[in-house]
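Removed: one protein chain of the complex. Kept in place: all other protein chains.
On to chain A.
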Amino acid sequence: MLVFLLRRLAQSVFVLIAMMIVVFFGVYMVGNPVDILISPDATPREIEETMARFGFDQPVHIQFLSFVGNALQGDLGRSFVHGESAVSLILSYMPATLELALLGLIFSVLIGVPLGVYAGYKADRWQGRAIMTGSIFGFSLPNFWVGMLFILIFAVELRWLPSTGRGDTVEVLGLRLSIFTADGLSHMILPALTLALYKASLVTRLARAGTQEALMQDYVKFARAKGLSETRILVVHVLKNIMIPIITVLGLELGSMIAFAVVTETVFAWPGMGKLLIDSILTLDRPVIVAYLMLTVIIFIVINLIVDVIYTLLDPRVRVKGEAA
């Protein structure tokens, strides 16, 4: 177990370092942030002074070494655009993204599981096929388009829900959240639904496969023989057994939902980390881009690590293999 964990950690550190190098030099090669940030009225001397203030007058390997030096002390630099620490900037955008991803996750379970179980139960009937066909749309429609469509239908035509922004927020445990106010929640529904659509289709398919398999098991036949209602069999017995793989997959998908909600956040002007990333890329705000992607890598590494650990705990076969290797 310990060997397994240590090996995993070493791999993670390697990924992190590789990521840092690629992103730093990649962004460096795109262009010079001062060219975009400085006022067009600025004199050449002011441009030079600004370059010097940010250290761009140094050769790139010196810039990289000083970046690494600071990073080792936990300082990923200050945003060129906002003049604030890149990490604290990202963290200030984080609660908005986390709560959106969480609501998206809840929606995808609430939509996906019942549909999937029903589709599995009626697998050969038209209801089952209709659900499966519908889920193809969930997979294939681009997020951007779905978001705009939701805005057109629910905000512009029906005027049920607001089209944009975050709405009222309240402070909960030091984090400003929308999810606990009526206004904030109404602002979250459309973006969360957009974000949930793809995952819901995934869950539908998993739940259907699981249900089909479970229905053939002896315990279902026994329950039927006992005279339990079909509803009770599905909701209590089948559901319990199919949830394990769904939770595993959703755990992994949560990571991508947090890190790559960029498109949805842009369409709904949701002030999350994804929007910060896009804005930073457009202005070549290198410290923020690098810090964001490193943070993303860390999120994935941690989630993967946790999932691996849970696997070894749940499934003795994985543990045995790990020890044998």
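Operating definition for what follows: a contact is a pair of C-beta atoms (placed from the backbone, for glycine too) under 8 Å apart; a residue touches a chain by one contact, two chains touch by 3 or more; residues count from 1.
Simple rule for what comes next: contacts and distances are computed from a predicted model.
Q: As a check of understanding, state which of "Molybdopterin oxidoreductase family protein", "Electron transfer flavoprotein subunit alpha/FixB family protein", "Peptide/nickel transport system substrate-binding protein" or "Peptidoglycan-associated lipoprotein" is the UniProt name of the chain not shown.
A: Going by its UniProt entry, the chain not pictured is "Peptide/nickel transport system substrate-binding protein".
Q: Tell me which residue among A:12, A:127 or A:283 touches the hidden chain in the full complex.
A: Among A:12, A:127 or A:283, only A:283 touches the chain that is not shown.
Q: From the listed residues A:80, A:118, A:198 or A:292, report the one that touches the chain absent from this view.
A: Checking each option in A:80, A:118, A:198 or A:292, the one touching the absent chain turns out to be A:80.
Q: Touching the hidden chain in the complete assembly: which of A:138, A:210, A:255 or A:271 does that?
A: Going through A:138, A:210, A:255 or A:271 one by one, A:271 is the residue touching the chain not shown.
Q: Even though one chain is hidden, which residues of chain A still touch it in the full complex?
A: On the chain A side, contact with the omitted chain comes from 30-48, 50, 53-54, 78, 80-84, 89, 92-93, 96, 148, 151-152, 155-156, 159, 162-166, 168, 180-183, 185, 266-269, 271-272, 275-276, 279, 281-284.
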